[in-house]
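Note that one protein chain is taken out, while the other chains of the complex remain in position.
The letters A and B name the chains in turn, as written, and every chain counts its residues from 1.
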Amino acid sequence: MNDTLLARNVLALADDSLLLGHRNSEWAGHAPILEEDIAFANLALDELGHAQLWYELHQELTGREPDETIFFRDAADYLNVQLVELPKGDWAFSMLRQYLFDAYENVLLAHLVNSSNARVAEIAAKQRPEEMYHLRHTSNWVKRLGLGAAESHRRMTAALNELWAYALQLFAPLENAQALTDANILPDPRALQTEWENQVGAHLTASALAVPAARAPRAKSRSEHTAHLRELLTEMQEVARSEVYGVEW
Amino acid sequence: MTETEQLQAFEARIARGEKIEPGDWMPDAYRQQLIRMISQHAHSEIIGMLPEGVWLQRAPTLRRKLVLLAKVQDEGGHGQYLYHAAETLGVTRAEMIDALLAGRAKYSSVFNYPTLTWADIGMIGWLVDGAAIQNQTMLAHCSYGPYARAMVRICAEETFHKKQGMEQIIRYTRGTPRQKQMAQDALNRWWWPSLMMFGPHDATSPNSAQLIRWGIKTKTNDELRQDFVNKMVSDFHAVGLTIPDPDLYYDASSGNWISGEINWDEFWRVVKGDGPCNAERLQARREAQENGAWVREALAAYAAARGEG
Partner (left out) sequence: MNDSQWARYEVFEQERAGAPHRNAGSVHASDAEMALGNARDVFVRRPNCFSLWVVPEAAVFAKTAQEVARDDWYAAPAADAPRETYLVFSKKGQPARETFVEYVGEVQAATPAHALRVALETFPPQDVFVWWVAPERRVLKSEQADAASMFAPARAKKYRMHTFYPVEPIMRELKSAQGMLDNSEKTTDND
């Protein structure tokens, strides 16, 4: 019972990182300045790498190989939050989304390194140093854009108002996840949310950005998706599905 | 010292194998040739991110996605190293980028061809990065220190680019009929553009003699191209692919594979801006520059307000 439940939760973590990395890879060759083009690609590579680690654990729990899970699964079965499937938007939107997600990953991983499940703890420990760097990078960017100029402030405010309710979905638990919290495998999402809101709220305020009033997540279930996910997957899976699963690429 | 004595001392340094460094005396023509070559090379790396970049979202496995993103990112890094090398000669990156976006600067014609199938990704790694390595291995011995050092860094990374491409194409030649067909089709389309990467024949290459005299290059365009053809023909034959050149033959006396004539009309047309994707490539760069303007300005304002930058 716990294995199936854990597999679903691990898949949700994997899908979030995969799609965020996928979306951010759209900036490669198009970022505002060359150094940041390289830096942002690094963040995307890290997120894809983290997804890989979670898909490998998912395979250990279910027997399903990562590439089959990624390329031969339809939108209805993806368990990502809507936050990461949204189109990349402008630079303020992409950077702020990455920041909100990195802040969430940092509070999450700080708990997961102490998970009672050894594999979960091990994977979290691998990701944590990279995620600390992510947060340093993106929080600096949020501060510079928030305080930099009227135009950047306007765009950041618009992005924040759009993204906030989507970000809150990160703390909506999957069905029956309470059992994993009780077993000290995953942290209590309400506690995570409080930590995240305190940290993010303080940093946004220091960056002259007003924390939106919305309290309810944009979607409650990780099975609910926007039309953007189907479009994303159609493109992402096109080449893989031009042959049967198992062909070597 | 007179100008002639300075020139003699300069050429004696190059003959001794010394590197010329920023601040050292150099003939103005040396400086101008280097600025032209290095900035073109930098632009090629940056534009080179685009044809492969459009396949990042369609890579058929997670591993291929990681590899391709790392490669496209590396090309940006190469552009970064090269702009730095040119900057040491007294030109700014903003000036070089302006010249590119205004259509005044050249870059490698090969990036003006479209990527039509996923097999193009492997073929570009093998052929286009392979050709780049041929050229860059020579430039790592260039007499200008900053260019040589950029090349040393770049060559180490290009080897990864080439090998990941070879791995992919080798798999397809042993894969499904459709994969085999895709690999051959990609070779058919990329073979000639990659031969063109070495530039015009020596006889029609006005700068060649001086570049060699000053140690900027150590081999001519045709010599580099011949080395490349020899290596590639043997490699592609080994994996069972056909070189799309009916005139290709082996010359036993020289040990060289002699290829048919390059379509030079096409070469000059593409170099001068009229290739299949020239407009699209420059448009993508212009949009990135314009869409990023508010970002660069905001951060400049942030730093200025804090007395930095």
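Everything that follows uses one rule, which is that a residue touches a chain if its C-beta (ideal position, glycine included) is under 8 Å from a C-beta of that chain, and two chains touch if they have at least 3 such contacts.
Bear in mind that the values here come from a model prediction, so they are computed numbers and not experimental data.
Participant: One chain is left out of this view; which of A:8, A:97, A:137 or A:218 touches it in the full complex?
Facilitator: Answer from the full complex: A:137 touches the omitted chain.
Participant: Taking the entire complex into account, which one of B:145, B:200 or B:260 touches the absent chain?
Facilitator: B:145
Participant: Across the whole complex, list the residues on chain B that are touched by the chain not included here.
Facilitator: Against the left-out chain, chain B lists 17-19, 21-25, 63, 66-67, 70, 73-74, 77, 80-81, 84, 87, 92-94, 97, 140, 145-146, 148-150, 152-153, 157, 159-160, 162-164, 166-167, 170, 234-235, 237-239, 289, 293, 296, 299-300, 302-304, 306, 308-309.
Participant: If the hidden chain were put back, which residues of chain A would touch it?
Facilitator: Per the touch rule, chain A residues meeting the hidden chain are 33-36, 38-39, 42, 45-46, 49, 126, 129-130, 132-133, 136-137, 140, 144.
As a convention for this text, only the chains that are shown with their structure count from here on.
Participant: Between chain A and chain B, what's the gap in Å when you average each chain's C-alpha atoms?
Facilitator: 36
Participant: If we count contacts the way the header does, which residues on chain A are in touch with chain B in the complex?
Facilitator: Spelled out, the residues of chain A in touch with chain B are 18, 22, 25-26, 28-35, 37-38, 41-42, 44-45, 48-49, 51-52, 55, 66-67, 70-71, 90-91, 144-145, 147-149, 151-152, 155, 232, 235-236, 238-240, 242-243, 247-249.
Participant: Going by the contact rule at the top, pick out the chain B residues touching chain A in the complex.
Facilitator: Contacts found on chain B: 46, 49-50, 53, 56-62, 64-66, 69-70, 72-73, 76-77, 79-80, 83, 93, 118, 168, 171, 175-176, 178-179, 284, 287-288, 291-299, 301-302, 305.
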